[in-house]
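As C-alpha coordinates, the structure follows; a few thoughts come after it.
And then chain A:
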Amino acid sequence: MNALLHLHERPAIYLIVAAFLLAAGVYGLIRRRTLIGMLIAGELIFAAASLNFMAVNRFFAPDPSVGQIFVLFIMGLAAAEVAIALSIIIAVYRNYRSIHSGDMSELKG
Partner candidate 1 sequence: MKPFPFADYLVFAIFAVAVGLTVGGALIAALSTRIIRGVSGLMISCVGLAGLYYFLNSPFLALMEILIYVGAVCVTIVFGVMLSEPDEPAGEEKRRHARLWSGGALAVSALVFAGVAWLSLHGPWTAPAKLVSDGSVRAVGLSLLTTYSLPFELISAVLLVAILGALVIARSGRTKE
Partner candidate 2 sequence: MSLKTAIRETYDGFKSLITGMRITAREAAKPTITVQYPHETLPMPDRFRGHVKLILDPATGQAKCNACGLCVRACPSNSLEVDGAKREGEKRKSVSKYELDFTTCSLCGCCVEACPSDAIEYSKEYNVVSRDRDDFAKMDIYKRLQAESEEWKKTHPTPPAPPAEAAPAATPTPATPVAATSSPAAAPVVAPAATPAKPATSAPVPAPAAASPAAPEQKPT
Partner candidate 3 sequence: MNPTLEQLTAQFAALVAERASVSLPVVGGALCPDGTASSVESGRRSGFTPDTSGVNPDLPKPSPVQSVAHALKGYDLNATVAPDQVVAAAQLLDRAGFGLDAVTGVDWMAQNEMEVVYDYFHPTASLRVVVRTRVPRATPELPTISPVFPGANWHERETHDFFGIRFSGHPNMKPFLLPEDADFHPLRKDYAP
(Lines give C-alpha, C1' and ligand atoms only; values in the text may rest on other atoms or scores of the structure.)
Protein backbone atom coordinates (compact mmCIF):
# COMPACT_ATOMS: atom_id res chain seq x y z
CA MET A 1 0.00 0.00 0.00
CA ASN A 2 2.77 2.31 0.92
CA ALA A 3 4.45 1.53 -2.37
CA LEU A 4 1.28 2.40 -4.20
CA LEU A 5 0.97 5.70 -2.39
CA HIS A 6 4.45 6.66 -3.44
CA LEU A 7 4.02 5.52 -6.97
CA HIS A 8 4.47 9.02 -8.27
CA GLU A 9 7.97 9.01 -6.87
CA ARG A 10 9.00 5.92 -8.79
CA PRO A 11 10.54 6.38 -12.23
CA ALA A 12 9.27 3.04 -13.50
CA ILE A 13 5.65 4.12 -13.76
CA TYR A 14 6.54 7.11 -15.91
CA LEU A 15 8.73 5.04 -18.14
CA ILE A 16 6.04 2.43 -18.58
CA VAL A 17 3.45 5.05 -19.40
CA ALA A 18 5.88 6.52 -21.92
CA ALA A 19 6.38 3.09 -23.44
CA PHE A 20 2.65 2.70 -23.66
CA LEU A 21 2.30 6.04 -25.42
CA LEU A 22 4.97 4.96 -27.86
CA ALA A 23 3.21 1.68 -28.51
CA ALA A 24 -0.10 3.44 -29.02
CA GLY A 25 1.59 5.81 -31.43
CA VAL A 26 3.13 2.96 -33.37
CA TYR A 27 -0.18 1.15 -33.52
CA GLY A 28 -1.86 4.29 -34.74
CA LEU A 29 0.77 4.91 -37.37
CA ILE A 30 0.30 1.45 -38.76
CA ARG A 31 -3.43 1.27 -38.41
CA ARG A 32 -4.55 4.74 -39.42
CA ARG A 33 -5.27 5.23 -43.05
CA THR A 34 -5.70 8.97 -43.07
CA LEU A 35 -2.91 11.46 -42.91
CA ILE A 36 -4.43 13.33 -40.00
CA GLY A 37 -4.79 10.10 -38.07
CA MET A 38 -1.12 9.40 -38.67
CA LEU A 39 -0.30 12.90 -37.53
CA ILE A 40 -2.11 12.26 -34.26
CA ALA A 41 -0.23 9.02 -33.80
CA GLY A 42 3.00 10.89 -34.44
CA GLU A 43 2.09 13.37 -31.76
CA LEU A 44 1.64 10.46 -29.36
CA ILE A 45 5.16 9.28 -30.10
CA PHE A 46 6.44 12.79 -29.46
CA ALA A 47 4.59 12.78 -26.17
CA ALA A 48 6.18 9.47 -25.27
CA ALA A 49 9.63 10.86 -25.94
CA SER A 50 8.89 13.96 -23.90
CA LEU A 51 7.65 11.96 -20.96
CA ASN A 52 10.75 9.79 -21.05
CA PHE A 53 12.92 12.86 -21.12
CA MET A 54 11.10 14.32 -18.18
CA ALA A 55 11.20 11.12 -16.15
CA VAL A 56 14.88 10.60 -16.70
CA ASN A 57 15.46 14.26 -16.06
CA ARG A 58 13.64 14.13 -12.75
CA PHE A 59 15.18 10.97 -11.37
CA PHE A 60 18.50 10.35 -13.02
CA ALA A 61 19.91 13.59 -14.43
CA PRO A 62 22.32 15.72 -12.51
CA ASP A 63 20.94 18.91 -14.08
CA PRO A 64 17.12 18.85 -13.91
CA SER A 65 16.75 21.70 -16.38
CA VAL A 66 18.24 19.86 -19.35
CA GLY A 67 15.31 17.50 -19.78
CA GLN A 68 12.86 20.35 -19.55
CA ILE A 69 14.72 22.25 -22.20
CA PHE A 70 14.65 19.26 -24.47
CA VAL A 71 10.96 18.79 -23.91
CA LEU A 72 10.47 22.42 -24.80
CA PHE A 73 12.40 21.84 -28.00
CA ILE A 74 10.25 18.84 -28.75
CA MET A 75 7.15 20.91 -28.27
CA GLY A 76 8.47 23.52 -30.65
CA LEU A 77 9.30 20.88 -33.21
CA ALA A 78 5.90 19.26 -32.77
CA ALA A 79 4.18 22.56 -33.39
CA ALA A 80 6.25 23.17 -36.49
CA GLU A 81 5.61 19.66 -37.67
CA VAL A 82 1.87 20.01 -37.20
CA ALA A 83 1.80 23.29 -39.09
CA ILE A 84 3.72 21.87 -42.01
CA ALA A 85 1.96 18.53 -42.03
CA LEU A 86 -1.47 20.08 -41.99
CA SER A 87 -0.65 22.47 -44.76
CA ILE A 88 0.58 19.53 -46.79
CA ILE A 89 -2.54 17.58 -45.94
CA ILE A 90 -4.73 20.43 -47.05
CA ALA A 91 -2.78 20.85 -50.25
CA VAL A 92 -3.06 17.13 -50.89
CA TYR A 93 -6.74 17.23 -50.15
CA ARG A 94 -7.24 20.05 -52.60
CA ASN A 95 -5.57 18.07 -55.33
CA TYR A 96 -6.84 14.59 -54.65
CA ARG A 97 -10.12 15.19 -52.79
CA SER A 98 -8.89 12.66 -50.29
CA ILE A 99 -6.35 12.36 -47.56
CA HIS A 100 -6.44 8.61 -47.27
CA SER A 101 -2.95 7.27 -47.45
CA GLY A 102 -4.09 4.45 -49.72
CA ASP A 103 -5.21 6.94 -52.34
CA MET A 104 -1.86 8.64 -52.16
CA SER A 105 -0.12 5.55 -53.49
CA GLU A 106 -1.09 6.53 -57.00
CA LEU A 107 1.16 9.56 -56.73
CA LYS A 108 3.43 9.63 -59.68
CA GLY A 109 6.59 11.55 -60.15
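Just so we're on the same page, contacts are C-beta pairs under 8 Å (C-beta built on N, C-alpha and C of every residue); 3 or more make two chains touch, one makes a residue touch a chain; residues count from 1.
These made the cut because all candidates are chains of the complex that A comes from, given by their letters.
Since this is a predicted model, take the numbers as computed values, not measurements.
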{"item": "Touching candidate - 1, 2 or 3 - for chain A as found in this complex", "value": "1"}
{"item": "Chain A residues touching candidate 1 - in the complex, by the definition given at the top", "value": "4-5, 7-8, 11-28, 30-37, 39-41, 43-44, 47, 50-52, 54-66, 68-69, 71-73, 75-84, 86-91, 93-95, 98-100"}
